[in-house]
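Only one protein chain is missing from this complex, and each of the others stays in its spot.
This part shows subunit A:
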Amino acid sequence: MRKIGSRVRKFASDLLDIPQDVMTDVPRILIIGPYRVHVENHHGVEKFSDGEIRLRTARGVLQIIGAQLKIQAIYSHDIWIDGTVSEVKYLD
């Protein structure tokens, strides 16, 4: 059911020319240089250490690898991570 719902929403957003991140629950990631990552629409922290942070999202687990990572601020949907970021990827 959830998959059908997300497909419908994607179809609707394509049709109506609405940005996908507004309609669907997928994360929106903003990386500023190598030192800051903003993630919107996350579903929580799965793992937290200074070399790796894993976030739960609708798409899957988002892995952020770097050094001296710290969570500068965290809200129920947004997270702001500072540190030296080297890799941001989805774990399938």
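In the analysis below, a residue touches a chain if its C-beta (ideal position, glycine included) is under 8 Å from a C-beta of that chain, and two chains touch if they have at least 3 such contacts; residues count from 1.
Just so it is clear, contacts and distances are computed from a predicted model.
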| item | value |
| --- | --- |
| Protein that the absent chain corresponds to, by UniProt name, given "FAD-dependent oxidoreductase", "Membrane protein", "Similar to stage IV sporulation protein" or "ABC transporter" | "Similar to stage IV sporulation protein" |
| Selected from A:Ile31, A:Ile74 or A:Val88 as touching the chain missing from the view | A:Ile74 |
| Positions on subunit A contacted by the hidden chain, ascending | 44-50, 69-76 |
